[in-house]
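Every protein chain but one is kept in place in this view of the complex.
== chain A ==
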Amino acid sequence: TPDPLITEMQDWASSTGEGVDASPYGMPIQFEGDVVRRNVPWLTADVISSINFTPIHALDGTITPQGCAFERHHSGAIELKKEDYRLMINGLVDRPLVFSYADLERFPRENRTYFLECAANTGMEWAGAQLNGSQFTHGMIHNMEYSGISLRTLLEEAGLDAAGDLADKWVYVEGADASSNGRSIPMEKALDDVLVAFKANGEALRMEHGYPVRLVVPGWEGNMWVKWLRRIEVTDHPIESREETSKYTDTLADGTSRKWTWIMDAKSVVTSPSPQMPITHGKGPLVITGLAWSGRGAISGVDVSIDGGKTWQKARLAKEGEKMALTRFYLDINWDGSEMFLQSRAHDDTGYVQPTKAQLREVRGENSVYHNNCIQTWWVKENGESENVEVSS
């Protein structure tokens, strides 16, 4: 039968739509209103010190729009005007300096795209399959193009002769919000690829991502990407702040804990189909897609298994992997309508291959919280719906 959407005159084909100034800064069309960050209320005591999740299940490509990029605050997102912004560099430098925002805009700028993953991403999955949706299991991640200044440039402006031998020096970075989140970064990393960023995806950082200035620490855990960056101190020791001792450390089976586990290992997840993205079209052509990333380098390949890890086939990368940035992969199949156990496995250019949860548990035990980069399984049922499961190894 003819489709009335085609044969009958539709309102939008006859009357006019909105004028150009209806929304000076646009929002997504109302029909996309479910593509939003979501919170898991039982995770934390209060939304002021909490985290929410990027709707990665519903996105494509690799760039995360700022408006739905996950947030993590320790004392809430603050409103800090550019005019009120000050950045101090002190400690073992030749000249301690204070920069205004306008000063920062006069330094040579760089544009680079990186993922930011919270060390706790997938942390709720250590003990067993818990949350139904890639947004909840893997949504503490986003990927943006940053514009900013290399931290090295700023340190050089202050002068590092006073620091002497740089091999055992540290850079302590601290935020301006009430949590005063502070982390110690080894000088080698600080001089390598860290950015002091003020734009993301072409526009100013959002308040929730540290407007007007945040730190970008490529490939390293998100907690180190200090927001509302206000101070950079060159020291001869790590501070061993709360966020690098009592949190973001990894307790092993015997009760000892790893510290300074800064790098986020290679990881991937199928974003669709997944529990929030059921297959609604029945059997036939099906696009399986997902994201892969590595804090050690570029993604060199992604394997997908539809049988729970018995056999693996190479997925197609949307484009060549970039260092410490998200890579989109696709596997286009002809789905026969039978159940699948969907998994993905990332490879990076250091030769690392994403492990299973069993492999990780064998090394780390089951008391870890952070740095869970295990292979994820979605049990896709015949009706197209999926569930988060663990399968035998």
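Convention: a contact is a pair of C-beta atoms (placed from the backbone, for glycine too) under 8 Å apart; a residue touches a chain by one contact, two chains touch by 3 or more; residues count from 1.
We take it that contacts and distances are computed from a predicted model.
Choosing from "Sulfite dehydrogenase cytochrome subunit SoxD", "Zinc transport system ATP-binding protein", "Carboxyl-terminal protease-related protein" or "Heme exporter protein B", the protein name stored in UniProt for the chain missing from the display reads "Sulfite dehydrogenase cytochrome subunit SoxD". For the options A:Thr16, A:Thr280, A:Thr311 or A:Asn334, the residue in contact with the chain missing from this view is A:Thr311.
Set against the missing chain, the residues A:Phe70, A:Phe115, A:Phe136 or A:Phe198 yield one that touches it, A:Phe136. From the set A:His74, A:Arg214 or A:Arg361, the residue in touch with the chain omitted from the display is A:His74, counting the whole complex. Contact with the undisplayed chain is limited, among A:Thr62, A:Thr113, A:Asn223 or A:Thr261, to A:Thr261. Annotation: of A:Thr245, A:Ser338 or A:Asn383, A:Thr245 touches the absent chain (contact as defined above). For the options A:Gln30, A:Thr280 or A:Asn334, the residue in contact with the chain missing from this view is A:Gln30. The set of chain A residues touching the chain not shown comprises 30, 33-34, 36, 38-46, 48-49, 74-75, 88-91, 95-100, 103, 106-107, 128-133, 136, 152-153, 156-157, 159-161, 166-168, 172, 174, 178-182, 186-188, 191, 230-231, 233, 235, 237-242, 245-246, 249, 251, 253-263, 265, 275, 303, 307-312, 341, 345, 347, 350-355, 359, 363, 366-367, 379, 387-393.
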